[in-house]
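Please see the structure below; I have some questions.
Removed: one protein chain of the complex. Kept in place: all other protein chains.
For clarity, chains are labelled A, B and C in written order, and residue numbers in each chain start from 1.
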Amino acid sequence: MIDKRVKSIAEAMQGIKDGSTVMFGGFGAVGHPAHLIDGLIEQGAKDLTLVGNNAGSGRVEPLVRLLAAGRVRKIICSFPRSAGSVVFDELHKAGKLELELVPQGTLAERIRAAGAGIPAFYTPTAYGTALAEGKEVREINGRHYLLEHAIRADVALVEAYQADRWGNLTYKLSGRNFNPIMAMAASLTIVQSQHMVELGDIGPEDVHTPGVFVQRVVHVPYGGPASNLATAG
Amino acid sequence: MIDKRVKSIAEAMQGIKDGSTVMFGGFGAVGHPAHLIDGLIEQGAKDLTLVGNNAGSGRVEPLVRLLAAGRVRKIICSFPRSAGSVVFDELHKAGKLELELVPQGTLAERIRAAGAGIPAFYTPTAYGTALAEGKEVREINGRHYLLEHAIRADVALVEAYQADRWGNLTYKLSGRNFNPIMAMAASLTIVQSQHMVELGDIGPEDVHTPGVFVQRVVHVPYGGPASNLATAG
Amino acid sequence: MTATAARAPATAEGVKPWSRAQAAARLAQDIPEGWCVNLGIGFPLLVSNFVKGREVIFQSENGIIGMGGLATAETIEPWLVNAGKQNVNLVKGASIVHHADSFGMIRGGHIDLCVLGAFEVAADGDFANWTTSLTDGVPAVGGAMDLAVGAKRLWIIMDHTSKDGRPKLLERCDLPLTAPKAVTRVYTNLAVLDVGPQGFEVLDMAPGLTMEELQAKTGAPLRRKAS
Partner (left out) sequence: MTATAARAPATAEGVKPWSRAQAAARLAQDIPEGWCVNLGIGFPLLVSNFVKGREVIFQSENGIIGMGGLATAETIEPWLVNAGKQNVNLVKGASIVHHADSFGMIRGGHIDLCVLGAFEVAADGDFANWTTSLTDGVPAVGGAMDLAVGAKRLWIIMDHTSKDGRPKLLERCDLPLTAPKAVTRVYTNLAVLDVGPQGFEVLDMAPGLTMEELQAKTGAPLRRKAS
């Protein structure tokens, strides 16, 4: 019987090595596997390269505590600096945290490419900007494109809404974001899921991530991301 | 009010020009928009380039009749020759139908690339084979890859299971196949749908093709593809 | 211009600059029913308040097609946020995709219009909106570069001048570009301008403003749009 469920976050995080590249899902707090990142802090792996959209804010959330603990060598992301990204700012200014800044769509496509066996592709994004520096330019049908390479990971940390024992997943609403493509792009995909369901409960047409992409699932019924009703522009 | 529904197949096919590139969905008969291809025969556009997985079989189905009518200059596909592909074989042997033979995964990825704004990408598929002839080879991290270019279309013909007035679509089971990626890759995406549903009837997480990719929808409740219970290997 | 777009106070010279809401409403007038539109965070997001009665589909780059307004305490759904991480509602007909599909939609030319803010816009359509310095502090880029090159049209909405009165419409951008030759139209508190083959073309001006006054606040030559 295929059973990818593990009993604890500690078990889910076993074997992550120093020097690993670790992807984490989420767009802000939504679809972000905060409990697994907490588990990664406990687990102890260091010299990590992180791949995700944001670099966290405040000083309390697990992603920020992982950074603050000096466990991350480099972060690949599109939006490191935001209101409250104080720890990232401090570490980066102090030269203690390398940044590879990638436009959000290029980041998503590079991750998807890794999962889909595409080593590199051309994109119009960032041509003619400072982020094109050092990148190969190619003209195709009169337009200029940059060559971008796939980003593979050793580990992907994913938040799902439902999971079954095969690792079939669904995501809730905009919690989907980077999670499905990261699940494809890593050798070891670890999932925290709000709900565990029986095999077959997710209809074949409703599976967002086939279990083939998933190695471990842990049940984390934490209730959902904090709300943000702020109306500020 | 956005309303992409049209009343007839004739109306759906309006404006397709001679010389157009036309994609058609389907893997064999499943998810194949046979009624729209019938409509294309009626509509009259000629000198077409077709893009799809198969080249039809027998002499009766619309795809084959479109070929037999001399309306197709070239076909880009992965599996033109199969038991019963007599019309394709005749035309191709007679030099009346050009073939671009593309491995199935490369075909799918080239179509997806067009829809996703990726002009070209590298793939390991077909490296070192006769189908690599004339293609750029690049070594990336010690492995060899071919450069492949996006395939865009003027028109995509798609079969859906459900559609609403915005053009949001679902596909049934393996009827999904090439349809979602072709819907993204054409300037004019025309859909024949088994069922028309009210806006909102398809849940936001259940839409397979967002209506943004669709221009016209026509209701064709034909009942489904013919079954094939053959057990022959 | 709708009743909800309150007028900004007249200036000393009798010119009545448009308020942010008025500029957003002016832009919204030019969005036809049926377009799929991505609005940047902040000023651009105001545009969504002024398309009532028309079906315009708002896309958010985190994978929402068919975004409604900001959520209220009654409608809140924790798993649903916009690009600014604010909780939002969905409209009927909405759909959800993952990030690669969302940016495939953007980069692939399926978004009719993107509206962004900017620090600077140049007469050839270059614009800068992502960082004021590559050396001082850490920039964030987000999805702006993808939206700029991918959407069928890129319109900028911004104040006509910076807080200290310097023109933001220029011959050339000084700041690091978000994308070259991308902007097709600019909406400010003073004017609506197309980026034409010869530079900025004025389509509309705030009440009481003359071409001379507008030119004085603009760092590149203006001409009237031939009608």
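Please note the rule applied: a residue touches a chain if its C-beta (ideal position, glycine included) is under 8 Å from a C-beta of that chain, and two chains touch if they have at least 3 such contacts.
Since this is a predicted model, take the numbers as computed values, not measurements.
Chemist: Please work out which displayed chains the absent chain touches and list them by label.
Modeler: A, B
Chemist: Would you indicate which residue among A:Gly56, A:Pro80 or A:Gly211 is in contact with the undisplayed chain?
Modeler: If we include the chain that is not displayed, A:Gly211 is the one touching it.
Chemist: Which of these, B:Lys4, B:Arg152 or B:Lys172, touches the one chain of the complex that we don't see?
Modeler: The single option touching the absent chain is B:Lys172.
Chemist: Just one of B:Pro33, B:Pro80 or B:Gly167 touches the chain that is missing; which is it?
Modeler: Touches the omitted chain: B:Pro80.
Chemist: With respect to the chain omitted from the figure, which of A:Gly115, A:Gly128, A:Gly175 or A:Pro225 is a touching residue?
Modeler: A:Gly115
Chemist: Extract the touching residues of chain B with respect to the undisplayed chain.
Modeler: 27-31, 53, 78-82, 88-89, 92-93, 99, 101-106, 108-109, 111-112, 123-131, 161, 172-181, 208, 224-231, 233
Chemist: Where does chain A touch the missing chain, residue by residue?
Modeler: Its contact residues with the unshown chain are 1-2, 112, 114-118, 164, 166, 168, 184, 199-200, 202, 204-205, 207, 210-213.
FYI, only the chains that are shown with their structure count from here on.
Chemist: What is the chain whose Cα centroid lies farthest from the Cα centroid of chain C?
Modeler: Relative to chain C, the chain whose C-alpha centre sits farthest away is B.
Chemist: So, what's the distance in Å between the C-alpha centres of chain C and chain B?
Modeler: 36
Chemist: Could you grab the centroid distance between chain A and chain B? Build each centroid from C-alpha atoms only and quote it in angstrom.
Modeler: The computed centroid separation for chain A versus chain B comes out at 33 Å.
Chemist: What are the residues of chain B that contact at least two other chains?
Modeler: Answer for chain B, listing residues that touch two or more other chains: 116-118, 204-205.
Chemist: Can you list every residue of chain C that touches 2 or more other chains, as numbers and ranges?
Modeler: 90, 96-97, 100, 103-104, 106-107, 150
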